[in-house]
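Encoded as structure tokens, the structure appears first; notes follow it.
Just one protein chain is left out here, and the rest sit where they should.
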Amino acid sequence: MLLAEFDGPDELLHAARELREKGYPAETYSPFALESEEELEAPPRPWLPWLVGIAFVLGAVTAYLVQWYVAARDYPLDVGGKPPHSPLAFVPITFEMGILAAALTTVVGLLAGMRLPRLSRPEFEVEGFEDASVDRFFLATHERASATLWLLGAKRIVAFTLLALLVGGCDLQRMTDQHRPGVRTPPARAIPTNEIVDPRIAEGLEGDGFVREIPIPVTRPLLERGRDRFEVFCAACHGVLGNGDTVVADRMALRRPRSLLEEEVRKEPVGELYSAIAHGYGLMTSYAAQLPVEDRWAVVAYLRALQVSQSVPADRGAPR
Amino acid sequence: MIELLERQKERPYAALTDEVIAPLAEPWSPLGHALFVATAAGTGILAAAIFWTFFHGIGAWGNNQPVAWAFGITNFVFWIGIGHAGTFISAFLVLLNQSWRTSINRLAEAMTIFAVTQAGLFPLLHLGRPWFFYWLFPYPATMRVWPNWKSALPWDFAAVSTYLTVSVLFWYVGMLPDLAAARARLQGGLRRRIYGVLALGWKGSGSDWRLYKVAYVLLAGLATPLVISVHSVVSLDFATGVVPGWHSTIFPPYFVAGALFSGFAMVLTLVIPVRKVFGIEHLITAEHLDKLSKMLLLTGWCVIYSYVIEFFLAWKSGEPFDRYTHFVAWPLGPYWPVFWFMMIAGNVVAPQFLWSRRVRRSPVALLPICLMVNAGMWAERFMIVAGSLSRDFLPSSWGEYAPSVTDLALLFGTFSFFGFLFLLFLRFVPIVAVSELKEEVHAPR
Partner (left out) sequence: MIAWLVCAFAAVALVSSWIVDPASAEIAYLAAFAFVVSTALGALTLAMIGRLTEAKWYMEGARPATESIVATIPLLAVLFVPLALHAPSLARSIVYLAIWAALALALPRWPRPVSALGLPVLALSLTFASFDWFMSLDPDFDSSIYGVYVWSGGFLAALGLVVLLRGSPVALAKLLLTASIFWAYIAWAQALIIWIGGIPRETAWLDARGAGPWAIVILLVVVAKFAVPLPLLLPWTWKRRFPVQAVVAVLALLGHALDACWLVLPARRAPALVSVAAFAALASFLFASRPEPSTEAVPS
């Protein structure tokens, strides 16, 4: 789940339309109602008016029946010579109670439809999101759309880590297949991490190409983490040493997972390695879901270390 | 419709929000303090008068036979009538797609709620035994007696309580996005938390806005016939009776027109000082004053039409009682000053100045006209109630009414209480519907 901020309402609407055309779900957040052209031409028919209409009828009928029962059945009184059942006189209360029932239903229906009141939700943890009610414009969409978002002019993107996904609670696939506008808000356990301001970190992109240096500080803990994640996710196909010597590779004779120690791979800029992890490469799927941004750079850093370590000639010992 | 100030044009949404939300955090000006104290004192007088009424009964009022309804009902009809213009601006103008309502609808709705609050006091107070008010509700009582559905008073009960409920709901729902803006913009723990709770967690998502718009139009569509029905029911308090001057089929639309007439005058009376004091003359422009004045003129003419028909038919019918009431009792009887004030100053002459475009756009000219109209409409209700009752069928039963101190205290007190509530509104609630304004700025209709 990504939350992207845009400069203004027109940019936001444009981005939402583009994303939906590409098949990504897109939910907008704005300080006032925005009507896209599609909506103006063919507005989706809401359910609320029908419910309200039914409520009106029920309220009115109930009021009429109460008046009738009281006046004509239970205790008829001769008031001014008028008959006990007087439809003309029953009209005001009937009408008022119909309106009351309808109005209450409208408000309850509205709140229920918006799933309010709900005072805390994960989006509010994102800095500045509250100003979606003032003058800022946000869009929530699937993580895979991050590259598209940058292209559409997003000022800023924040990622939510879905702990639920790792625990297997949420079916990411199904979510991205929903082509309707409006996206489910992340489950309550989702927390936003990694305020990613920079496409260099988020995508490994710089200018027209890939970054050539790892854009986050490379520390010992990062490398440790990288080794851990590499051995969990990458070693199965690329080997513990990164040389592609695995059972999986043996079985995939036609197109093996390559050795990561090859000259070609060493020459690739780190951004490209990052991109392979984030978006997949060839038959390799994207590991974006399993590896948040920091972890991906950790793996890249470890891979570089691995490449260096596997290329040092045996007679070169450890530096003194 | 609105004009953005130079400094607002660069970041209009933020600037508009701050303009409306910022006052919520600022301390009160000396003027505000003074008014608050004054109206609070007046409200205290109201409370005292209410207590006195409960304690001593209706004998504390000037009511007698034949004038069994006097100030109490006059004030009730007056305040309810004023409320209607607020709902009209909020609701009916939505259905007509009139975008000029956005600057004033929050204020007008607030006026409605506070006016209906004043009105609602009187049906309770004028009951001889107010602690039995719940008898109006059809619950299975041990006495097995039920409310009389052929009387306009239970209709009143249903209508006014529905009206108050729906008005509050409409006002509150309309406020949700602005409460969220206040939550975002205000610093300070308690204030932010209160607005946050009131905002119910509003997040402004696209699907929320779509549903919200539907609900808003639904509420508007419900509130509009509600306005018509409520004041029609109030008019039926009189028209279902046979007192000359009361029993006239035109009363329902006539009262609705009169209610809108006095209500628009009250909206203008409130809008003119507020826009000056809060410096929002660019949000509530001369254009808005013009539109409101035109509504005032239109409804004023509906009232004049009703007068013409009433008087004409009283004469043409040859009915001695009707003729006497309209041509002797009212213009020449015990309340003739009230009658002539209402006829000439308030309701016939004052509105005619509004044919002039200059007058319509000038706050200085409008304010006295609106005050006259409001006074004239109060006088009209008084004439209908006391003027007719004091001179009905049997001359030996004729009698006059004079307000007692309690009556006057209640009338004065309701104005103070109204002012008090309105000041609280100005202090704590975003007085302009900012989210709707932003929508206008983005996509002017």
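In this document, chain identifiers A and B correspond to the written order of the chains, with residue numbering beginning at 1 in each.
To be clear about the criterion, a contact is a pair of C-beta atoms (placed from the backbone, for glycine too) under 8 Å apart; a residue touches a chain by one contact, two chains touch by 3 or more.
Note that the structure is predicted; figures quoted are calculated from it, not measured.
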item	value
Shown chains that the omitted chain touches within the full complex	A, B
Residue in contact with the excluded chain [from B:Tyr305, B:Phe353, B:Phe393 or B:Phe428]	B:Tyr305
Of B:His84, B:Arg106 or B:Lys150, the residue in touch with the unshown chain	B:Lys150
Residue, one of B:Leu153, B:Leu200, B:Leu313 or B:Leu408, that touches the chain absent here	B:Leu313
Option from B:Lys213, B:His247, B:Arg361 or B:Arg427 whose C-beta touches the chain left out	B:His247
Contact footprint on subunit A, counting only the chain that is left out	45, 49, 53, 80-82, 88-89, 91
Subunit B residues touching the omitted chain (full complex)	95, 150, 225, 228, 232, 236, 239-242, 247-253, 301, 304-306, 308-310, 312-313, 316-317
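The working rule: only the chains that are shown with their structure count from here on.
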item	value
Inter-chain centre distance, subunit A versus subunit B - centres from mean C-alpha coordinates, in Å	47
In the complex with subunit A, residue positions of subunit B that touch it	11, 13-14, 17, 138, 144-152, 154-155, 158-159, 162, 165-166, 169-170, 173, 177, 180-181, 183-185, 196-197, 200-215, 218-219, 222-223, 225-226, 229-230, 232-233, 236, 435-436, 438-439, 442-443
Touch list for subunit A against partner subunit B, complex	9, 16, 27-35, 39, 44, 46, 48-49, 52, 56, 63, 66-67, 70-71, 74-75, 77, 79-80, 82, 86, 89-90, 92-93, 95-97, 99-100, 102-104, 106-107, 109-111, 113-114, 116-121, 123-124, 130-135, 140, 181-182
